[in-house]
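Moving on to chain A:
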Amino acid sequence: MFSTLLADYRQLMRDGLWDNNVVMAQMLALCPLLAVTTSATNGLGMGLASTAVLIASNLLISSLRHLISPDVRIPVFVLLIAMLVTLVDLFMNAWLYELHKALGLFIPLIVTNCAILARAESFASRQPVHRAFMDGVAMGIGFTLILVLLGAVREIPGSGTLFADARLLLGEGFAWMELTLIEDYRGFLLMILPPGAFLAMGFILAGKRVLDQRRQAAHSASAA
Partner candidate 1 sequence: MYAFLRTLVGLGGHSHGFRGGVHPQARKHQTAPRAIEPLPLPQRLYLPVQQHIGAPAEPVVEVGQKVAKGALIAKGQAGVSASVHASTSGTIIDIAPFTAPHPSGLSIQTVVLEADGEDRWLEQPEPINPFILEPAEIARRVAQAGIVGMGGATFPSAIKLHLGLKQPIDTLIINGSECEPYLSCDDRLMRERSHEVVSGVRILLHTVRATRAVIAVEDNKPEAFAALSAACEALDVPVIQPVKLPTRYPMGSEKHMVRTLTGREIPAGKLGADIGVMVHNVGTAYAVHQAVIHGRPLVSRIVTVGGGAVQRPANLEVPIGTLVEDLLNFCGGLRVLPARLLMGGPMMGQVMPHARVPIIKGSNGVIALSQEEIIPAQNSPCIHCARCVDACPCGLMPLEMSARIQHDDLEGAVGYGLFDCIACGACSYVCPAHIPLVHYFNHAKGELNAQKLQAKRNEEIKKLAQQRQQRLEAEARAKAELAKARKAARAKMAPPKPQETKEETR
Partner candidate 2 sequence: MSTTFFSRYHHRISYQVILLGTIGLLASTALVIADLLTREEIALRQAEDFRATLEQVLPPEIHDNQPQDERHLLLLKDGSTLPIYRARLDGRVSGVAFQVRGRGYAGPIEILMGVDASGQLLGVRVLRHTETPGLGDKIEVARDPWVLTFNGLSLGKPPLSAWAVKKDGGQFDQFTGATITPRAVVQAVRDGLILFQNHQADMLQRAAEED
C-alpha cells in the first residue's frame, strides 16, 4: 500500500520534473518565463512564488472538486487562483519587501500563468487531494528548475555572474551563492535582452529533445 503510493508519487515527480514538465513538455507559462529570467535569482524567486500559488491552488481546487459544477468551473478556478496570487503579492510586499521590489511587476503575472489553470483543469479537479498536492509540488519544482536554469544560462554570458543578489531573496545567509564568474565582464548583452530569452529557451528545448531521443534509442536498443 505504502510502496504503491510512493511509486505513484515518484511517477508524479518524474512527470513534473521532466516528462511532462510545464515548460519543456507542455510549453506553458512562457510569458513569465521569458520575462523574468534575466538572472538565476529572479528565476528562483518567480519559481518559488509560482510554486506556492500552484500548490495552494491545487490543494484548494482538489478539495473543492466535488462542489464545483463543470459548467462554471473555469470562472471558479480563475477566481481562486486570482485570490491566491493577490494573497502572495500582499504577503511578499509586507514581509519580503526587497524581493517584491525586484519581482513586483511579475507577481500579478502569475494569474495569467496558464500552467496553474492548466493543472487545475486537467489534474487537480479530478484527483484526490494528496495527489493534487504532489502534482503541485512536482510541477512547481519543475517550473522553478527551468526558470533557474534559463536564468543561469542567460545570466552567465549576459553579465558574468550567477545568482547575483541572491541575498535579497534568501537573506544574508545565502550571500555565498552570489558568484562573479568573470571579473570586469562587459557582458554579452543579447542574452539578458528579450531575444536572448527566446534563443536560450530554444537551445534548452532542443537539448531536452536530444536527451529524450538518446534515452529512447537506448531504451529500444536494450529492449531489442
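Note that contacts are C-beta pairs under 8 Å (C-beta built on N, C-alpha and C of every residue); 3 or more make two chains touch, one makes a residue touch a chain; residues count from 1.
In picking the candidates, the idea was that all candidates are chains of the complex that A comes from, given by their letters.
A quick note: this is a predicted structure, and the numbers were derived from the prediction, not measured.
Asker: Scan 1 or 2 and return whichever one touches chain A in the complex.
Answerer: In this complex, among candidates 1 or 2, chain A touches 2.
Asker: Give every residue of chain A touching candidate 2 within the complex, in rising order.
Answerer: 38, 66-72, 75-76, 79-80, 82-83, 86-87, 90-91, 93-95, 97, 101, 158-159, 186-187, 189, 192-193
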